[in-house]
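Of the protein chains in this complex, all but one are displayed in their positions.
Lettered A and B in written order, each chain numbered from 1.
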Amino acid sequence: MSSVIDGSTITASNLSQRFKRADGQLVNALASVSFTIPEGQFVCLVGPSGCGKSTLLQIMSGLLAATDGTLEVGNKRVTQPAPQRGVVFQKDSVFPWLRVVDNVEYGLKCAGLAKAKRREIAEHYLERVGLSQVGRAWPRELSGGMLKRVAIATVFANGANVLMLDEPFGALDYVTRRQLQEVLLTLWGEATDSGRRRTVIFVTHDVDEALLLADRILVLRGGRLVDDLPVSAPRPRTTDSLLRADLVQAKHTLLNHLGLERSHA
Amino acid sequence: MIRGTASDVTRVGNPKSFPRLRALSAARWRRFDPLALLGVVVMVAAWHIASRFVAGSVLPSPFNVAKRIVADFWLARELAYYGLGNTGLFGSLVFTGVNVLVAVFAGSLIGIAIGLLAARSKWLGPLVQPVMMTVGTVPTLVVAPFFLIWFGVGRGSSILLVLMYSAVILYVFAQRAADNLDPVFEDYARTLGASPRRVIRDVLIPGTVPQILGGIRIALAGAWGIEAIVELLGAQQGIGKIVSVLAQSIDIEGIFAALIVLGIAAVAFDVLTATVIRRLAPWSPAAIRHKE
Partner (left out) sequence: MNRQLSLRGQLAASVLVLLAMAGGWQVLSLIYTAEAAPGEPLVPGWQVLFSHTFQLLADYWPGGYGVPSVAEGAPRSYTAAALAVLLHSWDTMLRLYAGFACGALGGALLGLAVSWSDWSRRLVNLPLQFLRTLPLLAMVPLFELWFGTYFAGKVLFVAYGVGVIFFAGVINAVGNVPQLYIDYARTLGASRLRLYWTVIIPAILPELRSSILLSLGTAWAAVLGAEYLGAQSGIGYMIEYASQFGYVDRMFLIALVIVVYASISYALFNRLASMWLVWTPGAHPRERSG
């Protein structure tokens, strides 16, 4: 793991987030979280409900300003959202008032690309996620899994080199989830035009999903970073990969952190 | 709803056969309900039967009313008799209709602009909200006599009154729509690189259009009545004037004719608005904030 800070290294220093609840009480959503994520790494953020993982993602994407601490991407402070940091939200964020292909094109339209070029890129990524047949459909005609594909196609089409996904597959059934994980991994595996891999930050509460996807798992609990696990199983990972001894050990560690197991030898 | 089944997509970029998009227009056939048309027939029949049992001066029969509509359509003799010029049901309807449409249009624009701004702006919202709510509690008709004194009995008062009415309604609808718009859409747009102006243009406006159009439909429906009553209170033209004149000679048949013509116009515009809503916003309920 390189420690050189290059174009897309993400550095978080002492990030804290406090907010006031409706009854006036101050809540610490995040407390002094620090980490460094080198370019091209697939990182999963894992933790129980309410541990602050979504808040952390919001800060990293620039949608929320941390009350304390700094976040830098490639040595530049992050204070605003930008197309380089694409986000796939937990809720269905695809615009209901645009057809699927117009949705995928949207970021490119904001960037001022010509219509023909936009359309070409959008249709390319729609095909990569398996939705080339429904480009003209309205979002309300699509299932939840397909809407997530649209969102994934959109952030890839928009040329993001850091991808942040906030429990994107949580509301889907098991089969669809596995399919979409595969879609994501395949797209991530391909290098961008500049020959480098994209960085992925993937928030989940599903331990198996994290072990299947990640190079590295950051564990949050009560707003604090409590563990940083490398996952070095070779790719491509299959269902059987989960049976490897090192992954089983990692799983026990994670379940321990989540409070589902006591300390295990 | 299209669903990709497990067997359909096995590999990225290699979908097997995909279920075809069900045409949206297939649903259109279900809307022509033969029983609904029968209902109209039944109502007219019931009316006719009732008119048999009651004097024609109290409840005229449908046929007589229809004949009267035709007779009075281009030239209503009663108005000429009262020295009010050569106009009939059609001309009066145009006068009334133009007032209503212009006032609703203008009032809606004002209400929408204020409503959207109030929902977005941190300081404008709390400032405008109580003003609008206060204005909204005043029954519109309370203001009518004042307008009639200040602006005379011409078009001015009725247009202004309907304008005020529409502005308040659209303010409420626009503000509520903007408030209820799920914030995830704006966040999503910003992460895709949309500037604040783009966010207003591409997220706020499309996201609130369905509810706003619904508000326009409601404002339009009430506007006809307000226009009518202002005309009844002392206009020189319009359907209200015709009804007012006919009421003095207790001409119930003529009043029926005028009211039905007005009713048909109101219904026609309501149907038109509903069609526009359906065409312009095929995505309608999806933009509402997801429940927690």
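The definition used in the following text is that a residue touches a chain if its C-beta (ideal position, glycine included) is under 8 Å from a C-beta of that chain, and two chains touch if they have at least 3 such contacts.
Owing to the predicted nature of the structure, the values given are computational and were not obtained by experimental measurement.
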Missing-partner contacts on chain B, residue numbers: 33, 35-40, 42-43, 58, 119, 122, 125-127, 129-131, 133-134, 137-146, 148-149, 179, 221, 224-226, 228-229, 232-233, 239-240, 243-244, 246-247, 250, 252, 255-256, 259, 262-263, 266-267, 270, 291-292
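In this text, only the chains that are shown with their structure count from here on.
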Residue ranges of chain A in contact with chain B within the complex: 61-63, 80-83, 85-87, 89, 91-98, 106-107, 110-111, 127-130, 132-134, 136-143, 145-146, 154-155, 158, 175-176, 179, 182-183, 186-187
Contact footprint of chain A on chain B as seen in their complex: 1-4, 6, 9, 11-15, 18, 21-22, 182, 184-185, 187-195, 198, 202-203, 206-207, 209, 281-283, 286-287, 290
